[in-house]
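For reference, the structure discussed in these notes is given below.
Removed from the display is one protein chain of the complex; every other protein chain stays in position.
Chain naming follows the written order as A and B, and within any one chain the residues start at number 1.
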Amino acid sequence: MTDWEAVIGLEVHCQLLTKSKIFSGAATAYGAEPNTQADGVTLGFPGVLPVLNGEALRMAVTFGLAVGAQVAERCVFARKHYFYPDLPKGYQISQYELPIVAKGTLDIELDDGHGGVTHKTIGITRAHMEEDAGKSLHENYSGATGIDLNRAGTPLIEIVSEPDIRSAAEAVAYLKKLHQLVVYLGICDGNMQEGSFRCDANVSVRRKGEAKFGTRTETKNVNSFRFVEKAIEYEIERQIEVIEGGGRIIQETRLFNPDTGETKSMRVKEDANDYRYFPDPDLLPVVCSADYIERIRELLPELPDTKKVRFQKNYGLAAYDAGVLTGSRELADYYEEVVKLSGADAKLCANWVITDLLGALNKLGKEKYVDSGFVTIPASMLAGLLKRIADKTISGKIAKEVFEAMIAGEGDADAIIKAKGLVQITDESAIISAIDKVMAASPGQLAEYRSGKDKLFGFFVGQVMKATQGKANPDAVNRLLKEKLAG
Amino acid sequence: MHTLSLKELSDGLKARRFSSRELTRHYLDRIGAHDRALNSYITVTAERALAQADAADARLAAGEAGALTGIPLAQKDIFCTAGVRTSCGSKMLDKFVAPYDATIVRKLDGAGMVMLGKANMDEFAMGSSNETSFYGPVKNPWDLERVPGGSSGGSVAAVAAGLAPVATATDTGGSIRQPAALTNLTGIKPTYGRVSRYGMIAFASSLDQAGVVARSAQDAALVLQAMSGFDPLDSTSVERPVDDYSGALGKSLKGLRIGLPKEYFAEGLDPGARACIEAAVKVYEGLGASVREVSLPNAPLSVPTYYVVAPAEASSNLARFDGVRYGHRAEGVHTLEELYKRSRGEGFGAEVQRRIMIGTYVLSHGYYDAYYLKAQKVRRLIYDDFRRAFGEVDLVLGPTAQSVAFKLGDKTDDPVAMYLNDIYTIAANLAGIPAMSLPCGFHQGLPVGMQLMGNFFDEARMLNAAHQYQQATDFHRQWPKGFE
Partner (left out) sequence: MSLSPEQVKQVAHLARLSLPPEKVGPYATQLSNILQMVDQLSGASTDQVPPMAHPLEMVQRLRADAVSEENRREAFQAIAPAVENGVYLVPRVIE
């Protein structure tokens, strides 16, 4: 294995988040009854014609700008021909010679194996617009295959990477980064189970130091980050084994089986590479003026990398924390909202969002923690809690208790603090009175302390906090206790 | 009634001299009496027609009628008509009923026109003699042993024989003009993009254009006006106002510059046809036009260019006919490949299969550059020729076909000979310019047509030139014997 190097390129199909299809006004919603979102254009009926969805184009351009690519001033749709029942027209409208996006890059972060990170830039060869195919259903149709064309015509961008990737781990890092980006941009919902973000992996191996690429295989159907990793690892090992065993790699398409973790050869289509591409005569060249591109550029959201750097700088966060908080646009916005509304220390806010909020929501099994649809704890609510820490109404410890109650749906911080009587005791006389009682009740410990057993200080703090149900201001307790114990 | 012009029919309807129902009934009766001999209709929609006629009569009575309200027509069976079979002349679509209307069907219905039925045509509009139709050949009313031309053979036969006052048609390489010439009609193919292609079953998308066959330029102008205009459902439709075609028909031709392309008068043109066209040129000079020779040096390459571009696009457009969602499906198939191959093999006729194979071949790996790309470059040369010519002249005039109608079966075994029928018409499709054919005499008792070609969107000028000629001549008023 150590003599070998893998060369990997990924092709990612990313469904664009439009309401209607790329070339018709049929809906694109997931999960509808079969063929209820298939209009004449989707079904490839005779005489009907495609008209390009402007939003699909805008999203493709948005992607191109986000990866620093060239957005083509003029791009062309081409027909890619093959016969398959989920492809209603006998051709897929795609782009061939003149794609909308070319020559971009994506920076990925990799574990350096020593607790740090290294950076690597992966080239993006191109991204082109095309229409999705329908689905073949192999169950329940009395020995036949059923065809559902609801998905056909859904806009896609196919993002093709350069063969810059050298390991399964890099592939996963690239994919995760790409996934984060398209979701950030609001051009894809990123739902891998539903097939909104799909990946094919081109893998070859060569002996280290060799300049020429080996023969590659294309593995399809790898639709989770974990499967991508497994499929690529399997394929690398398989190829090395074949070559070391004196065999040679056949350029072919392979299918990943998630149950076995293996890839296997798909039936070879002998005419697979004669797609007879030619410019679609039903569609005209797509022209993106400099103005149009500029307008889209102005609307680009702050991208994850930029945001991360800003969080580190503006909020004084560690790289790791900034990375977590900028993991999604929603979470980043949530965090900034909390900081703004609470007026509390930014690092304290970060700790609360990362450790407490995400921890709690993970426990609740809510993957999309701050999705606007089911905000368990809106930013204003968490900010309300942090505000009470900042103004010393409650201690950090009590805050955890309030937070638990908040998760349980008992209301906002102030209501919980009031209902449970958790307001911090800052009144010194009350604290002194508690200290007096504790000292009176523990004469043995007091004597030991005074004879030099300093460690017992903690014991007294604990007793005082217990006597005040944890509500006493810890700073005041410390200070006053020291005075009193000294006698 | 069937000898009246559309204007006269409209006047008659508005004056209540006859009702749309009576007029429609009259045409349905004529179809019943004559179409067995001609085979110009694939489907006659009598009930639907009478219902439309009644609706038109109501509009007429209410004083809400337009210029075409209540006037019957035949629709070429390439236009989708909701609820009525659209066969495209093919076994593949013998049972196909589209759940939508073509845009032009919607427009003409909206104008109050009455659809008598769906006109016969070459299968998928591939043919120049109407002999490739699954529904049998159409006969030329001028000589029942001869072809009416194609692919719009049913449209022209119906209008020429008075089985419809006017008909829609389509033209990919001459399918309006050549049959119009062979049946003594006026047929116009407008500028590419002028009429919506939505709902018109595609043959070659970058060449296909819908138009009209009529008995005069005046009739054609009326119907073309109603068909034309921007359609958001067709990406190749042009957003540009439509000129007033009928309003342009009164202008004098003084100062009109007519170009005669020398390549169109070279070898191959029948002397009888040439004589008719030369006489027509004299008529134009008499009307005040100036005539000069122009050159379209790449015109001789239009047939080979066309037979790369059109089959390539056709092979792709016809890939959707696979027996899965609609159309002919072979019985007793066990594998997917068998389903495709047998459904397509059985559903398509020989000419369609030839063109699909040629198209598949010229697009396939290793041949694309030599054929398809080369043809697209030559296409530009042909286009540039016209650009140059229209810098010098307003209209180009030449023959529509090499000769008069030929006999049924004469060319069916020789595809290349058949293809050369369109030698004068194809260039206009490749360039995208408007062109029309109009009657200019008879040779051996059969009609001869001349062709006018105009600059982009210059239909109005072209129609007026045709109209002025028809004011000075009466060829277009001649009727085939037995159909008067």
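The working rule: contacts are C-beta pairs under 8 Å (C-beta built on N, C-alpha and C of every residue); 3 or more make two chains touch, one makes a residue touch a chain.
Because the structure is predicted, anything quoted here is derived from the model rather than measured.
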| item | value |
| --- | --- |
| Hidden partner chain, touching residue among A:Ser20, A:Thr62, A:Thr326 or A:Ser342 | A:Ser20 |
| Touch criterion as defined above, residue of B:Ser155, B:Thr305 or B:Asn421 at the omitted chain | B:Thr305 |
| Touch with the omitted chain, as defined above, among A:Ala60, A:Ile147 or A:Val182 | A:Ile147 |
| Contacts of subunit A with the absent chain, listed as residue ranges | 18-20, 24-27, 33-40, 43, 45, 51-57, 76, 83, 85, 136-138, 141-149, 255, 266-267, 271, 274, 276, 279, 281, 283-287 |
| Positions on subunit B contacted by the hidden chain, ascending | 95-97, 99, 192-193, 206, 232, 235-236, 238-239, 298, 300-301, 303-305, 307-308, 315, 319, 322-327, 329, 333-342, 344-346, 348, 353-354, 356-358, 360-362, 364, 370-371, 373-381, 383, 415-416, 419, 430-433, 456 |
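FYI, only the chains that are shown with their structure count from here on.
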| item | value |
| --- | --- |
| Centre distance in Å when subunit A and subunit B are each reduced to the mean of their C-alpha atoms | 57 |
| Residue numbers on subunit A that touch subunit B, as the complex places them | 40, 43-52, 79, 81, 83, 85, 88-91, 147, 273-274, 276-278, 281-284 |
| Partner subunit A, residues of subunit B touching it in the complex | 79-80, 86, 88, 93, 96, 98-100, 102, 197-202, 204-206, 232-236, 312-313, 315-316, 319-322, 324-326, 336, 340, 360, 363-365, 368, 372 |
